[in-house]
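Have a look at this one before I ask anything.
For this view, one protein chain was removed and the others were kept in their places.
Right, subunit A next:
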Amino acid sequence: MSSISARRLAKELAEIHSEGCPVGINLVKADDFTCWWFTIEVMGESLYQDEKFTLQFRFDSGYPISSPAVQFVVTDGKQAPIHPHVYSNGHICASILGNEWSPVLSVVAVCVTLQSMLASCKEKQRPVDNDRYIRHAPDNPKKTQFHYDDDTV
């Protein structure tokens, strides 16, 4: 069974291995086509100097038509960045992961977008409704329908 998703991900992986990731982004785990981990650091001046976060991608067989489930890893002592769009359980409110996902995007493109989301952060704080959200949050962030009203990156 060589699904479109497996073949697409194999190509993305081959490109990462041969071309490398953009600066500050590193692939740390890709043992299969269901779950990949990256580390993300913000380069240059930012509120996240010297912080390193781990980003998890989960893929289903509908990828890339269906978006990957992306969140920060918050186990094994890892922490989600403190950011107005990142919940303490690692879930991220970003339209590119929801209604603005497009199958022409790639895993690396998502990493770069989230890196720039952190880079442009002006104030380190959790989303206002963090506590309420994480109490009821589904395991899969794709099951949350975030509302994206803010057009700032």
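We take it that a contact is a pair of C-beta atoms (placed from the backbone, for glycine too) under 8 Å apart; a residue touches a chain by one contact, two chains touch by 3 or more; residues count from 1.
The criterion applied here is as follows: contacts and distances are computed from a predicted model.
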{"item": "Which of \"Postreplication repair E3 ubiquitin-protein ligase RAD18\", \"Geranylgeranyl transferase type-2 subunit beta\", \"Heat shock 70 kDa protein 8\" or \"Methyltransferase\" matches, in UniProt, the chain that is not displayed", "value": "\"Postreplication repair E3 ubiquitin-protein ligase RAD18\""}
{"item": "Absent chain, residues of subunit A that touch it", "value": "1-4, 6-8, 10-23, 31-35, 58, 60-62, 64-66, 69, 84-85, 93-96, 100, 102-106, 108-109, 112-113, 117, 127-129, 133, 136-140, 142-153"}
